[in-house]
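For this view, one protein chain was removed and the others were kept in their places.
Entry: subunit A
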Amino acid sequence: MQLNSTEDSRPNGVAIATNGEHNGFSRRLTDEEFDRYSRQMIVPGMGREAQLRLINSKVLIIGGGGLGCPAAQYVAGAGVGTIGIIDGDVVEPSNLHRQVGHATSRIGMKKVDSLITHLRDLNPLPTYTPYTYPISPENAADIISQYDLVLDCTDNPATRYLISDVCVLLCKPLVSAASIQKSGQLIVLNCPPTPQGKVDKKYPPCYRCCFRKPPPANTQLSCGEAGIMGPVVGLMGVAQAGEAIKILASALHLPSSIPSNPEDDPHNLIQPTLLIYSYDLTAAPGPFTFRALKMAPRKKNCFACGENSPQTLTLEGVKSGNPNYIQFCGIQTPKIVLPEQDRITASAYHAARQNGQLQNHILLDTREKEHFSFGSIDGAVNVPFGKLLMKAATIKRHGGDAEEILPVEISEDQKDVPPIFVVCRRGLDSQEAVEKLKELGVDRGGKRKIVDIIGGMKAWKEEVDPSFPFI
């Protein structure tokens, strides 16, 4: 699809969506559609017209993972007529506990192809469009412009800002969800879709209105690092499908659905609800399991949708790298890099052990105890990184024997100062741990070596023990 100037492309994108709506309305439901969708069509508020709206709608699901799988299942099941799915990843075994649209037999396949295989089996009627590469500033507008509504099922802040910006520019509603470890969040944005720069009344916010700045890179966690419970992310994905179906069935995705006085909007999306789900493995469901938080409407000073936003954000700009999303969200860089003499490769450490150079030494493993429980290097003692930092902070504040951080008895004999090796998951925390231990004087003024194992247990698996169960 061709995108002209910013001004032209907005009505363009909308025109594609509304054409379908007009053409598809005069027809009857086929027998197959009638059978398949009967149980949802008889729900009060649905009916034939709402079902035809779903059939004539086009939904783009960005991300075919933990959110995208359940979202796509319900969007497809409900009979949305055109479903695009975009993701560049392939199915891995570690996905399957939560990404239930894939299958063991499809490990190694592109996620998009795997998920569409599953969806076709569930409902062959929709048109499925695969995009087997990641969404990017270059391709985002071309793809998003072909759809009525977008589900953000991605896993990183840079992509989330990109998707929201392009949805604002193309006047598309966005259903955004995210999940990590034991929490999930969900919000409907830019719905009813409102042109950029329109702030004369109260209008719905975009992602940037709600989350103006991303968290600093060193505080961002991924599911790979922090873990994720399947039902938590699954629930958020299902809720995304629920919101999408609601918006399409009631035609709220059309720009014409902006009420003349949005403040009286009965759907109340002008101040959308941020749903927060907190899941606790040790507590019964309580009053704080779900929280519905009322967000502010569109912000006048928003970079993407506010008063002066047509000067700050354009489709041409996005395409040519402005704003720079990667820079805006901070690149994940190691905080410190130790000098070479304080580091050793996993293979060199292993060799030194094998040939007897390391009779007496301490091996600290700073991974979380859940990770440690699956396996460790012989003789390693587990001091989780958070605990180590906490002990270090206490000693710094209140004093005390820094060597108590070490979980092993050290003889008072000054000659016996065994070196310390520190290993973590991927080699970042261990460097910080080495630095902390030195700061506290555990190196006894340089008499004791404290060494980081480069690349952590990941390197150990790659260089020394391929059978090691690395998580």
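Going forward, contacts are C-beta pairs under 8 Å (C-beta built on N, C-alpha and C of every residue); 3 or more make two chains touch, one makes a residue touch a chain; residues count from 1.
In this section, contacts and distances are computed from a predicted model.
Chemist: Considering only the chain that is not displayed, what protein name does its UniProt record carry among "FAD/NAD-P-binding domain-containing protein", "Ubiquitin-related modifier 1", "DEKNAAC100704" or "Translation machinery-associated protein 20"?
Modeler: "Ubiquitin-related modifier 1"
Chemist: For the full complex, which residue in A:Thr117, A:Ser136 or A:Gln181 touches the chain that was left out?
Modeler: Of all options in A:Thr117, A:Ser136 or A:Gln181, contact with the hidden chain holds for A:Gln181.
Chemist: Looking at the full complex, which residue from A:Gly77, A:Pro134, A:Gly197 or A:Pro214 touches the chain that isn't shown here?
Modeler: The one listed residue touching the chain not shown is A:Pro214.
Chemist: Which candidate, A:Leu60, A:Ile135, A:Ile362 or A:Ala392, sits in contact with the chain we can't see?
Modeler: A:Ala392
Chemist: Suppose we count only contacts with the excluded chain; which residues of subunit A make the list?
Modeler: Within subunit A, the residues that touch the unshown chain are 63, 65-68, 153-157, 160, 177-185, 210-216, 218-223, 226, 228, 233, 274, 276, 278, 280, 288, 291-296, 299, 386, 389-390, 392-393.
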